[in-house]
Every structure is written in structure tokens, then in C-alpha cells.
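My questions will all concern the structure given below.
Only one protein chain is missing from this complex, and each of the others stays in its spot.
To keep things simple, chains are lettered A, B and C as they appear, and every chain counts its residues starting from 1.
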Amino acid sequence: MTADDLVSLRRALHRRPEPAWREFYTTARIVTELESRLGDELADLHVGPEAIASDHRLAVPDDADLTRWYDRAREAGVDDVLERLAGGYTGAVAVLERGAGPTVGLRVDIDGLPQQESDAPDHAPAADGFRSEHEGAMHACGHDAHATIGVGVLERIAESDFAGTFKVFFQPAEEVVGGGKAMAESDHIRDVDALLAVHIGLDHPTGEIVAGIDGFLAVSHIHAEFTGEPAHAGGHPEQGRNAVQAMATAVQNLYGIPRHNDGATRINVGVVEGGSAANVIPGDARVVAEVRGETTELMEYMKQRSRRVLRSAAEMHDCTVSFETGAEAPSATSDGELASIVADVAGQTAGVDRVLERDDLGGSEDATFLMKAVQENGGTACYIGVGTDHPTGHHTATFDVDEASIGHGIDVLTGTIERIGAEGV
Amino acid sequence: MTADDLVSLRRALHRRPEPAWREFYTTARIVTELESRLGDELADLHVGPEAIASDHRLAVPDDADLTRWYDRAREAGVDDVLERLAGGYTGAVAVLERGAGPTVGLRVDIDGLPQQESDAPDHAPAADGFRSEHEGAMHACGHDAHATIGVGVLERIAESDFAGTFKVFFQPAEEVVGGGKAMAESDHIRDVDALLAVHIGLDHPTGEIVAGIDGFLAVSHIHAEFTGEPAHAGGHPEQGRNAVQAMATAVQNLYGIPRHNDGATRINVGVVEGGSAANVIPGDARVVAEVRGETTELMEYMKQRSRRVLRSAAEMHDCTVSFETGAEAPSATSDGELASIVADVAGQTAGVDRVLERDDLGGSEDATFLMKAVQENGGTACYIGVGTDHPTGHHTATFDVDEASIGHGIDVLTGTIERIGAEGV
Amino acid sequence: MTADDLVSLRRALHRRPEPAWREFYTTARIVTELESRLGDELADLHVGPEAIASDHRLAVPDDADLTRWYDRAREAGVDDVLERLAGGYTGAVAVLERGAGPTVGLRVDIDGLPQQESDAPDHAPAADGFRSEHEGAMHACGHDAHATIGVGVLERIAESDFAGTFKVFFQPAEEVVGGGKAMAESDHIRDVDALLAVHIGLDHPTGEIVAGIDGFLAVSHIHAEFTGEPAHAGGHPEQGRNAVQAMATAVQNLYGIPRHNDGATRINVGVVEGGSAANVIPGDARVVAEVRGETTELMEYMKQRSRRVLRSAAEMHDCTVSFETGAEAPSATSDGELASIVADVAGQTAGVDRVLERDDLGGSEDATFLMKAVQENGGTACYIGVGTDHPTGHHTATFDVDEASIGHGIDVLTGTIERIGAEGV
Partner (left out) sequence: MTADDLVSLRRALHRRPEPAWREFYTTARIVTELESRLGDELADLHVGPEAIASDHRLAVPDDADLTRWYDRAREAGVDDVLERLAGGYTGAVAVLERGAGPTVGLRVDIDGLPQQESDAPDHAPAADGFRSEHEGAMHACGHDAHATIGVGVLERIAESDFAGTFKVFFQPAEEVVGGGKAMAESDHIRDVDALLAVHIGLDHPTGEIVAGIDGFLAVSHIHAEFTGEPAHAGGHPEQGRNAVQAMATAVQNLYGIPRHNDGATRINVGVVEGGSAANVIPGDARVVAEVRGETTELMEYMKQRSRRVLRSAAEMHDCTVSFETGAEAPSATSDGELASIVADVAGQTAGVDRVLERDDLGGSEDATFLMKAVQENGGTACYIGVGTDHPTGHHTATFDVDEASIGHGIDVLTGTIERIGAEGV
């Protein structure tokens, strides 16, 4: 792919951002692109339900929402692949088989965000005509560039003398921490010896490469539903079983779960809702909370404590509470050997003027599911940062990437994969 | 009106229940009915914005909602009156002028509830074909009967030799405590010497009359909106200003406002809502709370304390909070002299087999605005209970009235009004 | 007793106020007084453990405290009776048997308060030399007058031609709601046909009598002890089980127990305590809470809800909680027939210029235990108010009584008892 091709693909994806499990157009477009560029060179191209372990999808939206996005993709004219994705089974795994050698994986995520994109004249996508056509949705975290990098690296490896197997995991639903598990539970990850994952930006400027990113916080989302009994607030307050009082007690005490000496923890009650009318003792309430930990164990500590708080708060107000895990990801660590290769390759890559050995993400990512799966099988994994000048922060309305960095990412990844093919890990 | 006419009107209204400020069909139907039955006998028939002090409407729904119900009324074919009600200016005041004598008022409320009506075969409206045609709305508190009583009494007084002026206030939006103030602030109440208000049921069986109801709890609805600052829950929890923590602190402490030695108080946080996503420190939250007091002073005590709690809870979490009063009604007392007349008349009314001197409502009602307005002008007021066998409680899906009680109500009210005309108060 | 005798006795008691279960001097002095005045006329004089059901004492102070007061009484020189009271078994029941007739009881309470008495020159006890000699303790509620009335009525009945049995219950520990139960569980109350109780003051001036006081709030004291696990707050906060967090959660939610539609309720967390040092996660905490209800049922409602809150708060923070009932009293009602007799007698009593049929106490009193015991046995009971000019409120440092009202109380009670003897109830 020429630099123009890369820009063109990235912008096509940018114009049609699709949030988690609704990457219908995106998946179809990637599939079409791969088929036209690589055709028979691909040993396999697993699409939708064949790419993921469907039972392990987390945080899937409701049917009405899926259908609305599905129909929108159809209107964009990508029919033939689309049917295979119906019901929110998005994503793809592309496989190149190039003889004896290690199996190397590359994971890129492809979903957009529920974020309105800026139409300010100094916002490049608006100025240059590739602003989101899906109002309220936006590629505000660079996954359009990630998908493009995935396609680009595949083509470059196909053209190289890499010996071994190379797989690209086009993962859906990263933004809701919902797709990593489904991909990690699929068979495709089983034989991977070395896994690379990549993220653009993260406050690193164009020309900077982070060889190995760590500091992934393990995360779990808790959906809790309190059920009490409504009653007339004026006439019979004593007959109510007040789900909002239970909820408020829970919120107060969730934030009060003790810090842990083993490392950083996090707790947030991100969404609350309850009751029906001013004059009715509220009989129902729900919260969506999130816990994190520097390690998976710390996340579990927060989770267990949270459940205790939620249960006791319900009990206190004679309510019941039910739980559901909305999304979840473990922590993970980049392997030093792989990071050394990346650093070495990056140091010799044109356009790269600074290489950092490591950095902390300080957030959560469900690439960790795939990293852990590979590491538990005896393989190695590494999460690579590709610097890009971004005018404003990730997840903001004026986020944008420097398209030059797409090439840097492709160069560093291709070089690393070739080196692994040549030297093993 | 014959008994059949009364039943027929009540059922027509029952079929088309309309919630607060959306009584388009209901008002139009009442107006049509009055014009056809009384025509030129009416000295005045004030409709919509002429019946109420428009600036004093409380708890008015948004335009989209008003429009939806307006259009629904138009489809039901009541066009000509309808235009005068556009924008949610519902209700009517009908006036009979019958020479020198006192001005007597009768207040009846006309709105329905946001309550799904039962379709069980033993629920009379369902069995007899006059169940609500507005899914999700229902006359579950007997205001269909109240409106019918209002029309019936007007016709009876028109036929009687009552001397004086008689006004019926067909009041909208009682269920949200939103219409009483607008009617009490209109000029129509100014010259009323004696005001009667009426409610059917209230756990009294058919044949029972309560001469004077008291125990109206003063009520006020507080809409509070907390505004903080969202932040990434994993990356920068310390940068958030957490509106949900503020809200939870407020809820805990609102319910903890001390009881008052002067009488009963109530507090309820009926609706809460806040936040946007699990991984975002919630930057906004809102609550709808309700306070009540056995007296207006006690309600004010609860209101002042609530505001203090809400303000300090916001301050504690570095948020701001804004308030709006959603609806409000004072407490009031039925005057003994009027109640004596009612009791006396009721004792001589066919079908009435038991007369109670007084009873407590134990809830709130915005008829109190009109009662207080009259009393402050030196007049008297009395709130009358008309027993009716109701299979299940007010505000439930299977509430229904015994239509025989409509006649009892009309008889007692007519007799009382005639007596006032004859003897003064 | 002459008026001077009454004043002299009252002042002697006033000088030596003793709080609950420590009425050693007081009991001994009453016993001595009765023996010297009535001697053989008394059929029985039950003292200390013979006057009460010892196992039912509530809110008894610790041994060290009892001993300190016991020793103080000994120093005041009342040795011979004293030994019978050792261990905090105070109080007495004096019995006159005067032939066939009803058994009438009179209950007076005798304890002082832990309140420093004023030494201001315009405070009569200070000016006239009978201010409390026990620093930090004071007769600030008139029980010195009550005890004097008890002695006075006994002497008057002994001199009268009353036919029947008359018992005076000199009850200890009213101020902590701790003595009523022990006296009500004794055999002495069993045969009482009509019980009178008396209180001076209560904001009624000298010359006013309240024939029947009602509105006793039922009350219960809850001592709750939270036990968790301390831990180093810096080194291992996650290892603590935080009893203070449990306590704070409980406090917040105790005050939030819903109001009840059946009548007034009260909740207070009067004392809290917990933890050991700033840098130790607190492993223990305790609260003393009080619940009240307009009826015994309402008090029980508050008690059950409180226990649920306390249990769940402990559970939430992985602590345990244990309960103890510190003191308790039911509600009660004065019987109308008895009150009528009192009103009638009072109306004819010199010095009484106003008789109120009834009034509400609006507080708690453990005379209710004795009232209920008599009422449950088929007898009647009445709580009488004797007005007295008191310069400041009960339980304040400058409370004092108008000694003339002691005579009014004796006159009204004597007259009532004679009437009951003559006419029955």
C-alpha cells in the first residue's frame, strides 16, 4: 500500500465510526480490502462468529441498537460480508502461512466511540471532509489508524521473506472492554508464539516509539440492580423498601473501600438511576460501577469488597440486589525480550527519533486477555506504543492522528515480525 | 342529567384519561357538554388560559409531550375548543349567575394518571368496554367521576331556585400538585364566599359521606441538579468532581433530617439519575425529592433543611447544585360551619347511610390553594368525601368507582349549595 | 405534716440529689421519715430489694460508681437502712391497710440528675442554703417534691377514714427509664385497682392541675458494640475491618429510618465512641441510640429497623455487632374515669384555680410500666400534673419549684384517693 492508500483507508474508516459490537461496516470494509489486496495469499480469513468465541462477548448492546447500526451499514453498501456479522458478531482474523517458523500475532482494535466529533474548521477531519458521518459516534482513540496498520502490516509481511505463520486479530469492542475475552477464548490465539499489540498516541509525539507498555489496570464492571418495594411517600412511608436509600448507602461505602498496600486500586460508580416519581418511595435502583487494580488480584479484592457493600446496603433497606459482570479484563505485562527486539528495530527505523524502553498505560485494555492467553501458553507478548501528534486528548471531540505515524507503526511492526521470524523469541 | 347520562359522560372521560396539563380532550369534552346542556344559562365559561393564571402553572411537561397528547385529542375529534388549550393551558371555569346572594364555588379536578389500566376480565371498565384507550394512562383516582359531578351539579343548580352566583372550577393537573396554584391565582376565586371541593372514595364505601376532610399535608417538590466535572476513572480519579458522590451524600442526609415536634413531616427522594459511563467519574446527577408537613410551616422546615443538605453535599464534592420547585401545595383545614351544613344535608340524602363529621386525608392535594385563597379573603371552605365502593386502592391498575356514588355526590353538593344560597354561611 | 415539715423534707432531699440506682441517702431518708411519722400504722414498708424485682433493673451503673455514692450516703449518716440498699437496690414501697375496699397505688419517683446546680444568687436553693451538696448532681426535675408528696399523702391517708389498701411506690431510676420496669415486675403492683402517678411542673403554673396526662412516647435504648479488626492504617489498610466506618454507616442510616404513618417516632444516636489512635484502622466502636414511638408498636417498629441497620452496617464492613437494651418503657394512656375524679376533686381544692382535662407529655416516663401493669390486670391508671411556677425549664441548672404546689398535690391526691375509697372506680 502506498502512503496514499493508507491515508485513504484510514479516512474511509474514520468517516464511519461504529461503537462496540456494531463494527459492521468496519469489519466488512477490512475484509473487502484484504480480499482485494491479498486474495489467495491469505491462508484463512475468519470473519465474525468464526473469528471470536461468541459466548464470551461482554457488554453486548441490545438488539434494537444492533439492528439500527446493521441497517446503517447496509445503506453504506457493504452487503455481501454483512450477513455473516448479523447479531453483533464483528471482527476478523486474517492468517498468512509462510512455511516453517514461529507463529506471530498482531492485535489491532477497530471500534469507535459514542462521542460527537467536532466540526470546528481547524479540526482536520472536518476541514478535509472525512469527519464522522455517524452523528454521535467518532473514532476518537485512533482505532481507524490501528485497523489500517493491521492491513498494512499484513500486506508487507506477505511481500517479505518472513518464514512462519502471521495472524492479524482485528478485534471489536475494545472501548467497552468487551471484545478481548471473546478473541482470547477463540482457537486462533492458541498457537501464537509471540503476540504484538499496538496503540497510537498516548501522549507520545510523532517519531517516538514505546517498546513495551505496562501498567495495565485490571478492570471489572459491576451492574447491580436493587429491588425493593414502592409505597406512597406521604401516606405510607413505612411500607416502602427504599431502593434509592440502599443505592446511596452503597455509593457512599463503595468509594470508602480501603486502599490496598499491594498497589493501586480504583472504584467508580459511573451510572446511577432509580425511582419513578417524587411521591413514590423508590422501589428500584441500579448502578454501574467499575473497579480496577494494578494486578488482577487487586481488582478481585475490589470486586469482592464491592459485592459485600452492595449486598449489605440492600439488606439494610430490606431490598434485594442482583449482580451482572458487564466487562472485565486482567492486568498484563510486556515481555522484556520482545520489547528489546522492538526497541532495536525502532532504533533503526526511518522517522523514529526517540525510543522509550517502557511506559505505563495507567488505564485498562482488553488486549491483556490475548497477552495473558499467549503468555500462559508459554509464548511472549508485547504492547507497543506508536507516537503521533494529537492536538487534544484521546476520547475528545477534536482528537486526531498524524497520518505519518501510520507508516512508522507499519515499519516498526513489520521489522519486528521479520526479526522474530528470523531469530525466534 | 339522567343517571344514564352521568354514567355515559363518566365512561367517555374514563376512556380518554389525560395526565396533568394534557387534559385537552377532557377539557374540550366538558366544555362541549356544558354548552349543549346549559347554553345561554351560563353567565360565563372561561376556558384554558382564561380559566387559570398561566404564569402559575407548576410541573408542566415539555413541549414534545404536550404536542403528542394534543395531537391525540385532535384525532379524537374535538377540534373547535382545542385551539384555545394549545400549549398545555387546560381546565375551565363555568359560572351561573342567579341574582343576589353568596358566591359559591365547587372545585373538581379532571386529570388522569400515568398508570397502565388492567385488562383483567373482572375489572369493570375492561369488561364493559370503557377501559382506557390511552395505553399507559388511566383514571385511577376517580377524577372522571369528579368532572361528571361538576357538570351534574351545574345543571342541577341551574334548574334550582338557588340565589347567588355559582362557579365550578374544573381544575387540571392535581395529580402533580401543579394546577391548584394556577387556579387559585386567577381572578375567578376572588369573590368566592364559600368553596366546596370533593373527592370520591378514599376508602369510604358507597353510602358514606365525610362532611369535612382535614389532614392535608403541605407538599413541595424539589428538583436538584448537581454539576461537577467528569474525569477518567482509571487515569485521573483525582481530577473528577463527583456529582454522584454528592448526590449519595445528599440522599443519606435528606432522609436524616430530624423529625419535628410540631407534627408529621415527610421526605422522599423519588427519582435519582446520574453519570454517563462506568469508566467516567460522574460529572452530573439529579434528584427529584418531595417534602411534606402537617402544616405549611412544617413543610417549609423540611424544605429549608433539604436545601441546606443539598448545598452542603454539593460543596463537599466541589460540585454546584441548582434547585427548582416542581410543585407545591400548602396545608388547609375544612371550616366547621360549612362541614355542619354538609353533614346535615347528607343526613337527609337518599342513599347516604352514614355521615362522618371529619376524617384525615393523610396526603397532599392542591385544592388547598383554592381553600386558602377563599379563607384568606374571609370566606369558608370545605373538602367533602363521597364514599364509593372501590375494589382496589387509588392509583392501582384495577381501581374503579361505584357509579351510584356519582349521584350521591351531586345530591349532597346541590343540597349544600342551595342551603348556602338560602341561609348564607 | 405541716407546710413547714413539707418544705423541710423537700429541702433536705434537694440538698442530696442522687442519680439513678444511687438513691441511697434518699431512700434511707424516706424510710426514716415514714417510720418516725407513721411507725406502726404502716402494714408494710418494703425497702430496696424487697421493693423491686431486682432482675428487672435497667441501666444500672457500674460497681465503682455505686460504691462511690454509697460511701457518700454513709458519710451523711444514714447507716442502718443503708445496708439493705447495697449494690444499687434502692426505692421503697409503703403500705397502709385500712380495711375492706379498693387497693389504690401512688407512684412517685425519687432520683436526681447528673446536672450541675446553679449557684447564682437569684436561684432560690442557692440563696436559701439548700443547693445541692453533691457537685454535678441536682434535683432538676422536681423528684424531691414528688418524694415529699408521697410521704405527705401517706400521712394524710393514715389520718383519713379511707377504707381499703393504699400503697406508695417510691420509685428509683426514672431519669434513665430504668426503675419503672423493676417496680412493675414486683408483686406489689399486682393487686392495685387504681394507680395514680404525679409530676410537678411540666410548664403548668402554680394553681393548675392536669387531670390526665397522655402522650407518653414509648422508648428503648440500644447499646450497640461493633467489633472489627484493627490494622496499621499506613501499612495495611486492607487488613482492617473498620468498626468506625460501620458505625458511621449505621448513624447515617439510623436517622434515615422512614417516618411512620401511624404516628410520631423518634431516633437519636446520643453517644458514639470508637478507635484507639490516628494510625490504627479502628477495630471497635460503640453507639448508644434511643428510639421512641407514639405507641409501643411504633417504638418496636423503630427498634426492629434500627437493629437491621446496625446489623447490616456491621456486615458491610466485615464487623460483628452486639446489642444490649439499656432502658425501655412502653407508652400508656390515662383512664378517663380516673381523670374525671381527679378533675372533680381538683375543682374543689383550695389553691387550684385551673383544671385541664388532659395534656400531652411529649416525652417518655417509665411510670407507664406500672400503669400498663395495672391496666392489664383490669385496673385503671391516671397520670396527674401538678402545676408549679418554675423559673426555667426542667433539667436546667436553675430549675426550681414553688413549694406551695407540694400542698396542692397532696390535697388533690388525698381527695382523689378518698373518693376512690368511697366510690370505687
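Criterion: a contact is a pair of C-beta atoms (placed from the backbone, for glycine too) under 8 Å apart; a residue touches a chain by one contact, two chains touch by 3 or more.
All values derive from a computational prediction rather than experimental measurement.
Within the set A:T148, A:Q252 or A:S306, the residue that contacts the chain not displayed is A:Q252.
In the complete complex, the residue from B:V168, B:L196 or B:V309 that touches the missing chain is B:V309. The residue from B:P17, B:G91, B:G105 or B:G256 that touches the chain not shown here is B:G256.
In the complete complex, the residue from C:V60, C:I281 or C:V342 that touches the missing chain is C:I281.
Interface with the hidden chain, as seen from subunit A, comprises residues 252-253, 255-256, 258-259, 261, 264-267, 362.
Where subunit C meets the chain that is not shown, the touching residues are 217, 219, 221, 232-235, 237, 242, 244-245, 247-249, 251-252, 255, 266, 268-282, 285, 288-290, 292, 326-327, 362-364, 395.
Although one chain is not drawn, its touching partners on subunit B can still be listed: residues 235-238, 240, 242, 245, 249, 252-253, 256, 258-262, 281, 301, 308-309, 311-313, 315-318.
Definition applied: only the chains that are shown with their structure count from here on.
Subunit B and subunit C have Cα centroids lying 48 Å from one another. Once the centre of each chain is set as its mean CA position, subunit A and subunit B turn out to be 52 Å apart.
For this pair, subunit A with subunit C, the centres built from the Cα atoms lie 70 Å apart. Listed for subunit A are residues 235, 237, 242, 245, 249, 252, 281, each touching two or more other chains.
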